[in-house]
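Missing here: one protein chain of the complex. Every other protein chain is in place.
By letter and in written order, the chains are A, B and C; residue numbering begins at 1 in each of them.
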Amino acid sequence: MNTWGNVLKLSIFGESHGPAIGITIGGYPPGIVIDADFIASEMARRAPGQGSHITARKEADHVQILSGIKDNVSEGSPICGIITNTGQHSDDYKNIPFRPGHADETAFIKYKGFADMRGSGHFSGRITAPLVFAGALAKIALKKAFNTEINGKIVRIAGETDETKFMDSIDAAKKEGDSLGGIIEVAAVNVPGGLGEPFFTSAESHIAELLFSVPAVKGVEFGSGFNMAEMKGSEANRDNHNGGILGGITNGKPLIVRVCIKPTPSIAKDGVTGRHDPCIVPRALPVIEACAALALLDLSFEAQRYSPWIK
Amino acid sequence: MNTWGNVLKLSIFGESHGPAIGITIGGYPPGIVIDADFIASEMARRAPGQGSHITARKEADHVQILSGIKDNVSEGSPICGIITNTGQHSDDYKNIPFRPGHADETAFIKYKGFADMRGSGHFSGRITAPLVFAGALAKIALKKAFNTEINGKIVRIAGETDETKFMDSIDAAKKEGDSLGGIIEVAAVNVPGGLGEPFFTSAESHIAELLFSVPAVKGVEFGSGFNMAEMKGSEANRDNHNGGILGGITNGKPLIVRVCIKPTPSIAKDGVTGRHDPCIVPRALPVIEACAALALLDLSFEAQRYSPWIK
Amino acid sequence: MNTWGNVLKLSIFGESHGPAIGITIGGYPPGIVIDADFIASEMARRAPGQGSHITARKEADHVQILSGIKDNVSEGSPICGIITNTGQHSDDYKNIPFRPGHADETAFIKYKGFADMRGSGHFSGRITAPLVFAGALAKIALKKAFNTEINGKIVRIAGETDETKFMDSIDAAKKEGDSLGGIIEVAAVNVPGGLGEPFFTSAESHIAELLFSVPAVKGVEFGSGFNMAEMKGSEANRDNHNGGILGGITNGKPLIVRVCIKPTPSIAKDGVTGRHDPCIVPRALPVIEACAALALLDLSFEAQRYSPWIK
Partner (left out) sequence: MNTWGNVLKLSIFGESHGPAIGITIGGYPPGIVIDADFIASEMARRAPGQGSHITARKEADHVQILSGIKDNVSEGSPICGIITNTGQHSDDYKNIPFRPGHADETAFIKYKGFADMRGSGHFSGRITAPLVFAGALAKIALKKAFNTEINGKIVRIAGETDETKFMDSIDAAKKEGDSLGGIIEVAAVNVPGGLGEPFFTSAESHIAELLFSVPAVKGVEFGSGFNMAEMKGSEANRDNHNGGILGGITNGKPLIVRVCIKPTPSIAKDGVTGRHDPCIVPRALPVIEACAALALLDLSFEAQRYSPWIK
């Protein structure tokens, strides 16, 4: 259950304060040139320390590739990338009672107190770093084969939808010792038609399954999403309100997905000490893109199954 | 990909105008008394023909059990239930060009014209009938083991949130030859804590994966969902805004999930003939409940894996 | 667990004395002409009643197709085929204590007495009939895409390897109220190279997994199999001792697999009444071929995943 994918096979591991976190990606095609700078730039988008708004923690997030890539070219064998944990301040989290809005209690229910929950352990948002690495690989593969481009943007931070004011809102929350959530929209263009299945592995199902494993995601919608509930059929049938997916299968139009990110539960106001982002939405952006890329790549693998029979 | 579940194994089949539709449920526990009346009543909730607002089609939706249940008791072996298709008016759908908002085009892209798309074929909402059957079995098992209760309600039809006016809205849309969508909320109480995994098989992931295979679902949210994006952390941490799931794992509080159902794309206004519901939200209600029940049952199976080691 | 396959998805169901047995095949390509006569002839190879050596039971084994095939052409949607059970003599099996060599006891351990074990229930060799149906579909698809041919033969019945004497051996055992086992060899030619994975889904793993679900199979070997244990490397490296698979991946040479079939445990000598085959090896032949065909078809689907990247 720490694995995901039907043909592409992800396997994730690691705790925030353990020796390392990482991911293994099975099924990745051979012969793909892996641009190390692109990987690094994607990792940097998720890394902390990029501005005054962001946590002061220092996470290098350098991915060390243990297998599957040689001389910057994929081999076809499983790719394992790890990120060594360094400079974690474990004492920050000692003897903390169950924090509201966190996984502390559910981890205790499930693992009976054996989980190392320092820094939220395996539940930490830090575990999304390996996902961004895997997502970067997926973007490269999709770009090469189909010229697919996947780009996200923040469309809302709390009540604010004006992009230029997002940072001010975050600053204000920080001063209050509080935190903010928001909404991210990802659009994928040049998505091949025919990805997804009518049932159980609909394109929406597969993308949403992955997105909902990202901590803090509490909602996922496609196309006009919940707004479609308020449209009449005559309106909903027009344009790309379905977000590039009909009957569970992509139609080649831009694939649009939106997720809501809840406000960081760790807040000074609740007496939680330590260095925490007042708003993780900016850092979540590459994670959400990564999920979309990985789901589309897996679906594109499955969609090839008919190729010897149907041209 | 027409299969779903990690330990519980669903496999669905059938076309709207083929001989029969059905589902096989593997992994269901033995020794459970299956109340045939309850099954029938759940099927009736999804069946058409219940009022003036609803399609005039006559679908018996009687489930014939081919295996796995003997003398109303589950055997432990796979349960296959089928529903024979009768009285379909195939001519209604002859030579229809790709209808907007439908799977007609994506089915063509994927299956190159070989899919029998009469009545939307394997993409028909009718294929959710077997899901309701499976969901009824899941409700019975969850009730017996954990006293879990799963109940849904319509919280919005188009712009209307007043329950007493839903039917008027639907009537008005019907007269216009148009259709309406809405929002369904399902609450599950007495859900055991500890269901779900931190990553990839979070409770949200698993439930959403199944919900998004239901035709017409375009959004899924848990707890306060997209509204959490507008809360501050200090507010979001309180109450049950997380909808009974934290860190991907259930915490024993009521599990709350909401889905949006898009308006039926088949509308007279667009020149589509045939008998179509102006609003499928009421009939979708038991389908959404069924998905929640099936996902929780599967997660409850997985959660047992530790039982020989941890009491 | 009643499902099998990574991209091709099999789901099997049914008890020997229930209403029907059947299988659903997901992922089968659209547009393939299904020769109903070929299906019937494959089913006939497994059916009883073909000679004096064989059980006198009358099983029609006519497959009724519920979905996924229209006008003898596959649609791309899941194919469900069922076989109605008729004329079962349930009384033959009433109140039988656990029979040696049967699943009676293990079924009781697992299902606590709730399994309908008349005619061995879901454990019956009869459940392999749907596999033969699915295997026939797989043979058709493999033949069309790759010209693959899959043929089996009996290479041993008990101590006898002379084909012309097999029936005499069986007759002799029948007279003694005893039963015989044997060895079946299946060869597949024109198998595409590159099927299978280095680990966990090696071609051997995938084929063997399916073969070992056939009741009565107690051993599986590839190429020269157990005989390779006695060869020196200098000999083993020559010819096709590896049976067309190296490093878990097919090399295009004939794929050779052998299985041992244990003697039928139901014997008059042990006081078991009813009509039983003194030797099921002849009827198992098409079942073993079916497994090989299904495993190769699934592997061929997976092997297509690289096609957008590598020509």
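In this text, a contact is a pair of C-beta atoms (placed from the backbone, for glycine too) under 8 Å apart; a residue touches a chain by one contact, two chains touch by 3 or more.
Since this is a predicted model, take the numbers as computed values, not measurements.
In the entire assembly, the chain absent from the figure touches the shown chains A, B, C. Set against the missing chain, the residues C:A129, C:A187, C:V217 or C:L255 yield one that touches it, C:V217.
The omitted chain makes contact with chain A at the following residues, 1-3, 7, 9, 11-15, 18-22, 24, 26-27, 30-31, 64-68, 70, 73-80, 82, 110-112, 114-116, 121-122. Where chain B meets the missing chain, the touching residues are 6-7, 27, 29-32, 76-77, 141, 144-146, 198, 300-302, 304-310. What chain C contributes to its contact with the hidden chain is residues 1-4, 6, 10, 12, 100-103, 105-107, 109-110, 112, 120, 122-123, 127, 156, 158-159, 173, 176, 178-183, 193-194, 197-202, 204-206, 208-213, 215, 217-226, 228-234, 236-238, 241-243, 245-252, 260-267, 269-270, 302-303, 310.
Quick note on the criterion: only the chains that are shown with their structure count from here on.
Chain B has the C-alpha centroid lying closest to the overall centroid of all protein C-alpha atoms shown. Averaging C-alpha coordinates per chain places the centre of chain A 26 Å away from that of chain B. Annotation for chain A: residues 6, 198, 302, 310 touch two or more other chains.
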